[in-house]
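Every protein chain except one is present and positioned as in the full complex.
After this line comes chain A, so read on.
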Amino acid sequence: MSNRKGPPGSQPFMKRPDNTAFKQQKLPAWSPTLKAETVLPFFFLSGVACIMIGVLLIITAAGVQEIKVDYTEERDCAECYSLRLDRANSIIDCACTVFFSLSEAFKGDVFMYYGLTNFHQNQRHYMVSRDDAQLVGRQYNLKNPSITCVPFDKYKNGTPIAPCGAIANSIFNDTLQLFYHSDKNTETPVPLLKTDISWFTDRTVKFQNPSPKDNLTAAFAGTARPFYWWKPAYQLSVEENNNGFVNEDLIVWMRQAAFPSFKKLYRQLNRTQEFNDGLPAGNYSVKISYNYPVGKFKGRKSVILSTVSWLGGHSNFLGVAYCASGAIILIVAIILTVVHLKFREKPLGLEEE
């Protein structure tokens, strides 16, 4: 209620706002505008750059050799295909062989993949059906699988499944053996490595066996194999460091694919003897122990051999996309230039205002 004017001279500017650049909204700033001098060169440059990158990518991808053999119903595999349509036959073994030839040698490291199509590893219910805590070797989780694994968490009698969940249960279980036919009668098995096919972080951190790690049988005691497996996890391999949860085939399978068609690394060429430089040109066969049923959901299975470049695989997508984008950008750049020179509203000033 007091007269706040106060006696003259008593701090007259008490409420004067501070004169700071921030409060007065005068922070030094850069205000770029879209000007022809910058925009047009930028468009031309980026168009050219895109085309150059695209060409480089196409050349790189062309250097990668790849062959894909769909063996779903190929030759004698067709029998196995129909056999596997009925789940009751799952105990019956079925083997088949597919043949293919390389017209030229695959030089350098060669990787062997299995490909699946129409297989929705990215289905939400499928994706969550795993227990990472179990796979990292936690004792408690080993015996008490996560609820996310339902219905692949326990047997009816309550025995927990290790590894639990739909993903592990549906592991790709065809075995593929590659043979090289240097002539009609010789059949040389191609030496393949089954290790170092998974991410380093996966096999060292994300997947760990439960303890005691040196005695997996004991470690897995009290658990049971997934329904579709023939043998328990601790018998996946004979090699000690590729067994149990750290079995690399399992690890590769457990890294779900983003799309319904995918390929997964199966083996890696062991570059010894005659395969020192890669796969020579010639005839090859793949012996398949055909276990994996895909007929029901119209899936396809294939075996893929490929070399790699710094860019990865054979795919041309990026190269073409870059080229196309570059071309469009150049066209747009030309249009913009024409617009700038011919059609722009001439008095770009305020004279008429």
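Throughout what follows, a residue touches a chain if its C-beta (ideal position, glycine included) is under 8 Å from a C-beta of that chain, and two chains touch if they have at least 3 such contacts; residues count from 1.
Keep in mind that, in the parts below, contacts and distances are computed from a predicted model.
Hidden from the displayed complex is a chain whose UniProt protein name, among "Small ribosomal subunit protein uS5", "Phospholipid-transporting ATPase", "Oil body-associated protein 1A" or "Ubiquinone biosynthesis O-methyltransferase, mitochondrial", is "Phospholipid-transporting ATPase". The hidden chain makes contact, of the residues A:Thr33, A:Ser103, A:Asn157 or A:Thr186, with A:Thr33. Listed for chain A, the residues touching the missing chain in the whole complex are 1-5, 12-19, 23-25, 27-36, 39, 42-43, 46, 50, 53, 57, 87, 109, 111, 113, 118, 120-127, 129, 132-133, 136, 138, 146-147, 150-151, 166, 169-170, 197-202, 205-206, 252, 255-265, 268, 293, 296-298, 306, 308-315, 317-318, 321-322, 325, 329, 332, 336, 339-340, 343-345, 348-350, 353.
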